[in-house]
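Removed from the display is one protein chain of the complex; every other protein chain stays in position.
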Amino acid sequence: MKSLIFRTASTYLLPLMLLFSIFILLRGHYLPGGGFVGGLMAAIAFLIHSFAFGLKETKEIIKINPGYLMPIGLVLAVGSGMVPLFVNDPFLTGLWFEEPFRFIGMVGSALFFDIGVYLVVIGATLTIMFSITESV
Amino acid sequence: MEILLIIIIGLLHAGGLYMLLRRSMFKMIIGLILLGNGANLLIFLMGRLVKGHPPVIEDGLKVFTEIYADPLPQALVLTAIVIGFGLQSFAIILIKRVHRVLETDDLDELNSTDEEI
Partner (left out) sequence: MIIAVLSGFFFAALLPLLGRFARKSVPLIFSFLPIALFVFFLTSLPLIKGGNTWISYHSWIPSFGIDLSFRLDGLSMLFALMITGIGALVFTYTAYYLKGHPYLDRFYGYLSMFMASMLGVVLSDNLMSMFIFWELTSISSFFLIGFNNEEASSRKSAMTALGITGFGGLVMLAGFVLIGHAADTYSITELLTRPEVLKSHSSYTWIIVLVFVGAFTKSAQFPFHFWLPAAMKAPTPVSTYLHSATMVKAGVFLLARFTPILGDTFWWNTTLITIGAFTMLYAAIHAIFRVDLKSILAYSTISALGILVFLIGIGSEKALLGAALFILAHALYKAALFLITGIIDHQTGSRDVSKLAGLRKVMMPVAVAGFIAALSSAGFPFLIGFLSKEVMYEAGLQFGEWAFLLTAILVLTKILLFVAGFWAGIKPFSGILPNEFQKVTLPSALLWVPPLLLGTLSLLFGVFPSIIEQALIQPVVSSMTGKESPIYLALWHGFNLVLLLSVITLLLGFFLYVFLKPSEKLFSKTLRFENISPENIIETIGSYFSIFAIKWTKFFQNGYLRNYVITILAFLTILTAYRLFGGVNIYIDWKQISVITPSEIIVVVLMIISIFFAILSTSRTASIVALGVVGFANCLFFLFYSAPDLAMTQFSIDTLTVLLFMLVLVKLPKNKTFSSKRIRIRDAVLSLLFGTLIAILTLEVFEEPSSSEVSKYFADNAYLLAKGRNVVNVILVDFRGFDTMVETVVLVIAAVGVFSLMKLDLNPSKKE
C-alpha cells in the first residue's frame, strides 16, 4: 500500500478531507450533512493516511489518543444540553444567538451538540479501527 | 418500483436469516448485516418513496411549499446505520478474538468450552 503515488496523494488528501468533513458538519443544519457523516469522513481521512504512512505517523499527527475524543465529545454534547437548564428551560432545549455568524451561519446549542456527536464518532471509529490494525 | 424494493427487502431478510442459522460465525455476521440492511430499507420504504425532494427547506423559505420526503424514517434509519456499525464492528472483533483463542469458526465447538476460558 505504501506506493509513492498513494503517499503523495494522501498527504494532500488528509487536510482536504478534514476540511470537507468540517464543512459537512457545519452545513448539516441547512443542507445534507451533519455530525455523523462529518465524523465518519474525518475518520476515513485519518484511516487513509494511516494506510499510506503507517499507524505510528498518523497517531503523531492526531497528537492525542483518539479514545479521548469520545469523552470530550460526550461532555460537549451533554454540556450543550445542560446550558438551557441555566435559563430554566428543559434539558436539550435549542438556544440560539440572535445574529448569524460569518461563514458558519446561525450558532446555537444544537451546533455544539452536533460537534459533540462529530467528535464521538471520530473517536469511536478510530478507536475501533486502530485497535484492530494494531492487533493484525 | 415499490414492489421491487419489497422483493429486495424480503430477499435480504430471507438471506439474513439463512446466514444467521449457519454454524460458521463468519456467516452469522454476514447474516446480521444483511438483516440490518433489510430492516433499514423497510423503515425507509415506510416513509413512502419521493423522488428529488429531500427534506430540506429551501433558502428563503420557512416551511415546505412543495412535497418532501418523510424526514422521520430517514432520521431513524440514520441512527440505525450508525448503531449497526457499532454492533457489526463489535461482532467482527468478537469472532476474531474467539478464533484466536479457540482456533475455530464453528459455533458448535463453543458450546462445551465455557469453563476453559
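For reference, chains read A and B in written order, and residue numbers begin at 1 within each chain.
Note that a residue touches a chain if its C-beta (ideal position, glycine included) is under 8 Å from a C-beta of that chain, and two chains touch if they have at least 3 such contacts.
The structure displayed is predicted, hence computed values, not measured ones.
In the full complex, chain A makes contact with the omitted chain through residues 24, 28-37, 40-41, 43-44, 47, 67, 70, 73-74, 77-78, 81, 91-92, 94, 96, 106, 108, 110, 113-114, 116-117, 120-121, 123-125, 127-129, 131-136. If you put the missing chain back, the residues of chain B touching it would be 1-15, 17-24, 26-27, 30, 33-34, 37-38, 40-42, 44-59, 61-64, 68-72, 74-75, 77-79, 81-90, 92-94, 96-97, 99-101, 105-108, 111, 116-117.
One rule holds for everything that comes next: only the chains that are shown with their structure count from here on.
Taking each chain's centre as the mean of its C-alpha atoms, chain A lies 24 Å from chain B.
Residues 30-32, 36, 121, 124-125, 128, 132 of chain A are the ones touching chain B in the complex. By the touch rule above, chain B contacts chain A in their complex via residues 54, 56, 78, 82, 85-86, 89, 93, 96.
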